[in-house]
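A single protein chain has been omitted; all remaining protein chains appear in their positions.
Chain nomenclature is as follows: A and B, assigned in order of appearance, with residue numbering initiated at 1 for each chain independently.
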Amino acid sequence: MSAVLEIADLRVSLPVDGQYREALHGVSLTVAAGEAVAVVGESGSGKSMMARAVIRVLPNGSRVGGAVRFKDEDVYQMNGRRLSAFRSTGIAMIFQDPRAHINPVRSIGDFLTEVLITKQGVKPVDARRKVLRLLREVDVSRPEDRLHQYPHELSGGLLQRVMIAAALAIEPKVILADEPTTALDVTTQSELMCILDERRQADDLALLLITHDLDLSAAVCDRTAVMYAGRIMEEGSSRSLHDQPRHPYTAALAASRPQIANNGRRLSVIQGQPLSAIEAPLGCPFVPRCKYAIAACRASEPLPKVIDGGLSACIRTNDIRAQLRSEGQPA
Amino acid sequence: MDIIATICAVVIVVLVFLAIFGPWLAPQDPNAVDLSAAYQSPTTGHLLGTDSSGRDLLSRLLAGARPSLAGPFLVMVLATSLGAMVAIASAWIGGWFDAVIARSLDVLFALPGLLLAFLAVAMFGTGLGAPVIALAIANIPWVARVVRSVAAKERRLPYIVALEVQGFSAWTIAVRHLVPNVYRTIGAQAALTFAYAMVDLAAINFLGLGVQPPTPDWGVMVAEGQTAILRGSSEESLFASAFIVITVLAVTLLSYRVGAEQRGGQPE
Partner (left out) sequence: MNENPVVVADSLRKVYRVRGRIGRSGRNAGLTAVDGVSLTLSEGESLGVIGESGSGKTTLALMIIGLQTPSAGRVEVCGNERGRKRQRGKRHVWGREVQIVFQDPYSSLDPRQRVNSAIEEVLKLHFELSAGERRKRTATILEQVGLDQGRGGQRPAALSGGERQRAAIARAIAVEPRILILDEAVSALDVSIQAQILNLLADLRKSTGMAYLFLSHDLSVVRYITDRIIVMHNGRIVEEGTTDQVLSAPQQTYTQVLLACVPRRGWKPQRVRQLTEAS
């Protein structure tokens, strides 16, 4: 499998009080066609910054290092026309808050067909037919009526279905979903993830899912990368992250989430609060919260190492693997 | 540092200083008539020249700060305090009370301030009192509308609800928590009201319906300067207008800055 989307040593610096500070600290990740990859992290981890960097919509004044390649073409080397083509046919994005990303005074029909008609040169009649088919596919009831409705007339869950239909309409190679179901009910979440999963398999789409939910990522993604303070701490098959974590942060994150299946056991807690890359100390950024930290962890920044078919940015992985494994297990 | 805001603030401090100490700063008696020295251009004796009666212009401008600024200040205080009170009560109580207040404000909106002021002058005679009260009433809805919308949004925030659940009285919550959190909006509206009132009162004084000569008011001076313009010396009207324009500009610009900060946005 060759990667459709390749993020290579991506660094993003933002001006903070007149000085450039790194918000993304050398992130590398690939997504192949038909593959689903999750990026899991808490606030400040840089996961949303990474998503914005991928489609090249960063705050003014940001500096970018490294590369984002879409089908071997660097997104940051594209000229205006190529970039526009990349955004309108190559990649589609689904956001956490659909209401903030849809023009409130345009009808749903206009919104859905706009890119098809203006960017892909589809005839309005054909665009309408295609959009109706997609709305049916994402289980929107009465799709013909919906085309004439406006965003405020639709519930959050329904609007997110519309956003997914819009994303699918351009027949992208990659879908970038940033917390697409966080604001929704679990039943709606289950449905939407199911739809995305089906489309991914049917159309050989690459899915990059950004979420805070380790359980969700494990359920719908083949591989998961765990981010902390603007870098990837661990990457591996989603299943291994739960059963055989390589990094103390992953293990602690999994153990601190209450499980529906087991009751009574006190939650193990990660002390302190998540840091952003800008606040992170020298050395490993997780040191202040890590129970396995030793002096060497503060000395230099650990680089991701291949361990057991995955990556871990922890110098102690091999010493503490057994302890990490037992941490996540139900008592 | 916001340079424009700083300049505005300095101008306003100077104006306040003039309003308080103006009469004592005046180098000469602002009302001393010397017909032999009428229509003089700036000289060492009269730094800004003299008017049609030979009165020293600089002295009149400085002494005029107090009457010129006092009127708008009173309008601002009255309109803002009444408007904010009505607005916060309306936002707090809501329901039918809110609806009645909203409709009443709509009626007030329909009355132009200047017209109301002329009416008041017609009924109660010339002077500062009648126009000030009329303009204050006319400005209430402008203050109330903006403050109401901000206060209504604030009122629904969980911290206000939590205070209600704690058992604090509505009065306590409004005075100690709600108002301090919307004071920037109130301040910005107050400043705008001052600016509008300044222009309106200058117009009323220009027409001779407000402050009466020989009191050195800037609006009155613009009117009196008209005869001088015909004789080729435009200093009096020009300087008096400049003072009015600078005051209005400083106050308005500062209010926009303050308001923008409240909304968390960048001033344009």
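One rule holds for everything that comes next: a residue touches a chain if its C-beta (ideal position, glycine included) is under 8 Å from a C-beta of that chain, and two chains touch if they have at least 3 such contacts.
These numbers were taken from a predicted model, which means no experiment stands behind them.
Peer 1: So one chain is hidden, and I want to know which residue out of B:Gln28, B:Ser52 or B:Asn181 touches that hidden chain in the complete assembly.
Peer 2: Of these options, the touching residue for the absent chain is B:Asn181.
Peer 1: Out of B:Ile3, B:Val165 or B:Leu230, point to the residue that touches the absent chain in the complete complex.
Peer 2: The one listed residue touching the chain not shown is B:Val165.
Peer 1: Given that one chain is not shown, which residue among A:Val16, A:Val57 or A:Cys194 touches it?
Peer 2: A:Cys194
Peer 1: Decide which residue listed in A:Asp9, A:Asp139 or A:Asp204 touches the omitted chain of the complex.
Peer 2: If we include the chain that is not displayed, A:Asp139 is the one touching it.
Peer 1: Would you write out the residues of chain B that touch the absent chain, in ascending order?
Peer 2: 157-159, 161-168, 176-177, 180-181
Peer 1: Which positions on chain A touch the chain that was left off?
Peer 2: Touching the missing chain: residues 42-43, 139, 145, 149, 153, 156, 185-187, 189-195, 197, 212-216, 218-220, 242, 252-253, 256-261, 263, 266-271, 273-274, 289.
Criterion: only the chains that are shown with their structure count from here on.
Peer 1: Taking each chain's centre as its mean C-alpha position, how far apart are chain A and chain B in Å?
Peer 2: 54
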